[in-house]
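Contents: one structure, followed by commentary.
Only one protein chain is missing from this complex, and each of the others stays in its spot.
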Amino acid sequence: MIPLSWYLIVAAGLFVVGIFGVLTRKNLIGILMGVELMLNAVNINLLAFWSYLYPQSLSGLTFVAVVFVAAAAEAAVGLALIISIYRRRTTVNAEEINLLRG
Amino acid sequence: MLNDWSYVAIFTVISMFLPAAAIAIASFLAPKKPNPIKNSIYECGVETVGATWVQFKVQYYIYTLVFLLFDVEIIFLYPWAVAYNQLPLFAVVEVIIFILILLGGLLYAWRKGALEWV
Partner (left out) sequence: MTPLQIVFLLVAAITLFSAVMVVSIRGMMHAALFLVLTLMGVAFMFATLGSRFFAIIQILVYIGSIAILIIFAVMLTRNIMDAEVASLNRGWWFFAPLALLIFASIVLVLSSWSAFATLRDLSSTSGENILEFGKALTDPNGFVIPFEVASVLLVAAMVGAVYIAMERRGGRG
């Protein structure tokens, strides 16, 4: 069988790559993709601990389902904001969107 | 239980192998004599107009958004449907409330004119 630690290490790797994407991407959609990677890492962790520690409990499954819903809502609103910004400023570059800079 | 998944794995391998083989064999056997007309963008045989990457309409996004809403609904409705036989009436009422709330979102998009193709 696959040890639990393998799942946790893969999830950690995905999470860190997601953080790197959020911090360094210039394109706003790229930043959002980094967030999606992080949410997937969280889901792997949740399901791994559910599967190894509490397979009878349903809290883990509910948590994963709620993470799915949150990811969908986040992607929908985030991308709508990006499209709206693009329509006004004709750019999706995070460095050029500096209207709020003092 | 992983035996169930091994069928999925076999089908995945076959379905990836077949197009890969077709493309590879075609690239080995086909004669290559490119010229500008052959390399031009093919669009139903008519000459292309403008850039290939045109700005898409925002309606595509809004339709996908509405689809996403009802796609995510599956996560909750599928387990409910599996357990349907053994549930009390109360559970059915809850799910109807759930669907009505979501229909409210669809109704908003409809009234807002988001579903019209402009």
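Letters A and B mark the chains in the order given here, with residues in each chain numbered from 1 onward.
Everything that follows uses one rule, which is that a residue touches a chain if its C-beta (ideal position, glycine included) is under 8 Å from a C-beta of that chain, and two chains touch if they have at least 3 such contacts.
Keep in mind the model is a prediction, meaning the values are calculated, not measured.
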Residues of chain A (touch criterion as defined above) contacting the omitted chain: 1-10, 12-21, 23-30, 32-34, 36-37, 40, 43-44, 47-48, 50-53, 55, 58-59, 61-62, 64-66, 68-77, 79-84, 86-88, 90-95
Contact footprint on chain B, counting only the chain that is left out: 1-2, 4-5, 8-9, 53, 55-56, 58, 60-62, 64-69, 71-76, 78-84, 86-87, 90-91, 94-95, 97-99, 101-102, 104-105, 108-109, 112-114
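To be clear about the criterion, only the chains that are shown with their structure count from here on.
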Chain A and chain B: spacing of chain centres that average the CA atoms, whole Å: 20
Footprint of chain A on chain B - complex, ascending: 58, 61, 65, 68-69, 71-72, 75-76
Residues on chain A engaged by chain B in the complex (per definition of touch): 65, 68-69, 72, 75-76, 79-80, 83
